[in-house]
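For this view, one protein chain was removed and the others were kept in their places.
Now for chain A:
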Amino acid sequence: MLRKSYFWLLFLASSLLSEEAYGGNPPNFVVMLMDDLGWGDLGCFGEPGRETPQLDRMAREGVLVPAMYASAPLCSPSRAALLTGRLPVRNGFYSDNDLGRNAYTPQDIVGGIADEETLLSELLQQAGYVSAVVGKWHLGHQEKFLPLQHGFDSYFGSPNCHFGPYDDVTTPNIAVFRDNKMVGRYYEKEFDFPGHVSNYTRLLTEEATSFIRARAADAKPFFLFWTPDSTHAPTYADVQYVGKSGRGRYGSAVQDLDAGVGAILDELDRNGLSNNTLVVFSSDNGAALVSKTQGGSNGPLLCGKQTTFEGGMRVPGIFWWPGTIPAGTTTDQVWTHMDFLPTFLELAGVALPQNLTLDGLPLSNTLLHPELHISRSVFLYRGNLLMAVRDGPYKLHLWTWATPPHLLEIDDDFCPGQRQPNVTTYNQVNHTDNPILYDVVADPAERYQISNTSSVYKTVVPQLLALVEQHVNNLQLAEPQLNWCDDAVMHWAPPGCEELGRCLTPPPSAPHLCYWDH
């Protein structure tokens, strides 16, 4: 009943697809993935100040996706899911040290993306694409985990969050890499951020535009993964945006990114590539509401980063491909980042490896034909715990957990001003026997629970629970990669530090189980 079958339309569209547009040239792909940018942070998503003219233009010329879901409410697992097309529990980007905790790749993490995982970059590389990561990687910082070992041809940026500055004694500053070699550290010399001012986003933009120019010159299809981190705390912006935003320091960072987006789109235009390039803009998770006035906005949505409520998982989504996808449209299609991999392969005419289990769906038809709508389920995890499922207009919470008490005590609130009894719970609460149901189409803010005595509830909940059962039964858990921590693996002496004369001495190795506190 929930699922309407659109397969005949899908078939029709697929047959059109092969004859449409490409004339034999595989399309290029640009994924712009922001850091902690919220659903409500862009003008085209209703941010009151409307300070993102380039992104608003991108939306006017492309397709706006109000129902784009990240695959985890935190950076590393979200990014790993995007690049593998698989949920973190399937690709190993989780921890089972404790139940349902958000884990990521801080400096002392031992793990990273497993060799067995097949990344979008690897599949495209096999098909002759040239791929680059420009910005934050966050899939592990030891050499074997870096992008060049996982299908990318070049890399400029940092593998970690830009926390700091550190003293280089108890903790080293995060390294910035070019390809497999460190070229500096955050907060030091060329990558310093005095007073939250830095040209780093501009550097990342210039890296991206020169990569595009190089591909225009060698006429090779490309995949650019542009991942600036300036909207993650501590936020920073180029000097020309300081004091220019009504939204303070965070707004300046958004303006800086907006200009970068504009520069990249312009570069595609200048090189005659925009008609053959699909550009996607999104964010790794919802806005970090713990940053208060220095952070982003999730608009009307409930809670933020770290949670599986809409504010943690629903993120901005814009697709842009002039001449191929219709301009100025808004799609009702529910997307996840995990759909990028199969969708891109479909557009590139590359076959999926046969034994690869994906959580994403190929959805290119819904981009080319916005009237199409493909039914699908979205499973929302916090760590190794399946918290909620969305299918059709409904979202069912099996478990709830907002902010743990020890963080509330220090005024770090994932759901400020949004106290819903039995929903924004301070502890993990298992609702499986009496799950909480919302209609997130009519009620995207998850304000109004559908009563468990209503006929809708009685009809829908068993159907959703059946989907959950099916999902759980078919899920093959990967070996967790984020269980172990060790101070010795920090950025003491990354490859390349010798040439710079900036190697630090690591402490003796002392592996221990990581503590994930939320």
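Miscellaneous remarks
We take it that a contact is a pair of C-beta atoms (placed from the backbone, for glycine too) under 8 Å apart; a residue touches a chain by one contact, two chains touch by 3 or more; residues count from 1.
Please note the rule applied: contacts and distances are computed from a predicted model.
Missing chain, UniProt name from the options "Phosphatidylinositol glycan anchor biosynthesis class F", "Arylsulfatase A-like", "Proteasome subunit beta" or "S-adenosyl-L-methionine-dependent methyltransferase": "Arylsulfatase A-like". Considering the full assembly, A:292 is the residue among A:144, A:244, A:292 or A:406 that touches the omitted chain. Among A:54, A:255, A:424 or A:483, the one in contact with the hidden chain is A:424. What chain A contributes to its contact with the hidden chain is residues 39-40, 43-50, 66-67, 246-248, 250-251, 292-294, 297-301, 314, 330, 332, 393, 416-420, 424, 439-445, 447-448.
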